[in-house]
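Quick one: the structure is below, questions incoming.
The full complex has more chains than appear here; those shown keep their coordinates.
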Amino acid sequence: MRALVYGGRGQRAWSEVPDPVILDTTDAIVGINCTTICGTDLHILKGDVPEVTPGRILGHEAVGTVEAVGDAVTNFRPGDRVLVSCISACGRCRFCREGQFGQCRGGGGWVLGHLIDGTQAEYVRIPYADTSLYKLPTSVSDEEAVMLSDILPTAYEVGVLNGTVRPADVVAIVGAGPIGLAATLTARLYSPRHIVAIDLADSRLEMAKQFGADETVNSARQDPVARIRAITDDLGADVVIEAVGIPETFELCTQLVRPGGRVANIGVHGKPAMLALDKLWAANVTITTGLVDTYSTPTLLAMVASGQLSARQFATHHYALAHIEDAYDTFANAAIENALKVVITK
Amino acid sequence: MRALVYGGRGQRAWSEVPDPVILDTTDAIVGINCTTICGTDLHILKGDVPEVTPGRILGHEAVGTVEAVGDAVTNFRPGDRVLVSCISACGRCRFCREGQFGQCRGGGGWVLGHLIDGTQAEYVRIPYADTSLYKLPTSVSDEEAVMLSDILPTAYEVGVLNGTVRPADVVAIVGAGPIGLAATLTARLYSPRHIVAIDLADSRLEMAKQFGADETVNSARQDPVARIRAITDDLGADVVIEAVGIPETFELCTQLVRPGGRVANIGVHGKPAMLALDKLWAANVTITTGLVDTYSTPTLLAMVASGQLSARQFATHHYALAHIEDAYDTFANAAIENALKVVITK
């Protein structure tokens, strides 16, 4: 088959590789119908994720069709149309038992396109298929479903649920890229009073309005702290969601939050940040970090199916699988291309 | 009356001052039977708390007898023996309605010995007496009760409850001063499997054992991270409590915690710390800060009264109120003097 193979820092190629085969009785082989590219894939290509070694097939998001299953797989059979989750779950370890599938110690967690071959390929081997795939109803299109592989559960669990957004809250979301927009969309499920999107690019802020933000702050021109204080009786936001991943934006989040409020970090950070404990020690603030656990995937899938969540609007660009390298070029220039998610279809 | 008056950085004096009087209908005047000194009082004397201005009577912990009450006070009458809480609560603002009395916006919060005159005096005016004092049963001595003014509810709420200690947990407590020991004592209420006390002084670690720690690590000689990993299958502690207040100890806490665990900061910090988001972003870690809210004071008082909590063991030194300056000298050299709390009695 053909697949996008990582060749070391800055190197990738759409290459001929051997087809994946069933290695364990709990495996499934899935034929890829649709995949997409994540910001993390770009980090890998920059050489920032040293566990990814040359030769690895990239990608951890996909919708596909089951081709074959191991003897122990009971929930799926060949022909089933499935969502491939970015998180594989052994279903047996202490963390899986507690629903923290992202922290799986039994060979799961984030492994696809990272520690084992991934989804940017014609076929992929999925370990622990029974607990890592989700059957798709016909009412959900491939393009909608692929947003459930990573971006929607990540934003919802690590941002909205960790941040415990509640009705009437003021929510500040720092960063209006795909993950920030997904947090905006799913925060709306809890009826906050205001969602304030904060970013440096007007084009992304415009997008944030379409996803449900009712206030926007271009932090290149406006002071977000002053703006949040102005709409919160000088208290600060109830919930602040970090969706960028650099020290400056995290530090901004801790300035935006009210006493008793919560900061939920979603951003993938490559460096430490300063935590202003001299200001925060007495402020009853809660700060959370997290990798998606995907415990919410069935819930989100039900809401995409019922029309409560509009997943389609993330798909701004479309490519054929054979042209995935063009898709990478577009996504790597997302700001210029006005790209959110590039949908790559067989 | 006489009172300990702050005179600017490094200055304090046991001085003659006017008696306090009722200013608001919700006030009470309390005659002090017993008070004590907090680490924060030392911070004030160092000039680290600029809101405290010269002329302020220090102290926010006390047990006393009600002398007079304003017209609106209904829960107390002259002669009642009462606990003075370090937190005053208006009982009316948004934060008080939510039980976050420490964040009171109506003139309460931590005001005693800070924004208004405090308890290291013969008499003190207590605002919002109905919601800031607690009637004491005769079974609880002054010396036990004064530990409920600050140290026990602070350690319990901001350390143990924010950290959500649960049965069978491994709890690491960094710092074995009075607040760390109070966290040790109250963490035991939830039956953790291990409480590991971490400190630089063997004498304090010995004390930690008496308060309920079953493991101790002298971090001058041993690597606490290795020790915690050794008893947690290489995972890290379920709950880590910071009870020192400097960047190094906070940063240690974030290295000690397991994926999915919690870091509860109690320490009063004067500087920011580094937060290793590059290591923590995917670790499902929760970090909390907090000023005590004293919502747990009635619970803790009931447990001191029933003998479930032994508060007396904090009282290592005793002074008469007139000799409070000697008490300060002892407490300022707590390590050398082997002092935990100095009890100062009328």
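In this document, chain identifiers A and B correspond to the written order of the chains, with residue numbering beginning at 1 in each.
One rule holds for everything that comes next: a residue touches a chain if its C-beta (ideal position, glycine included) is under 8 Å from a C-beta of that chain, and two chains touch if they have at least 3 such contacts.
None of these values were measured; they are calculated from a predicted model.
**Student:** What number of copies does the complete complex in this structure file have, with 2 given?
**Tutor:** The whole assembly in this structure file has 4 copies of the sequence.
By definition in this document, only the chains that are shown with their structure count from here on.
**Student:** Taking each chain's centre as its mean C-alpha position, how far apart are chain A and chain B in Å?
**Tutor:** Distance between chain centres: 41 Å.
**Student:** Within the complex, which stretch of chain B touches chain A?
**Tutor:** My answer: residues 95, 98, 100, 102-103, 110, 245, 247, 250, 259-260, 265, 267-278, 280-291, 293.
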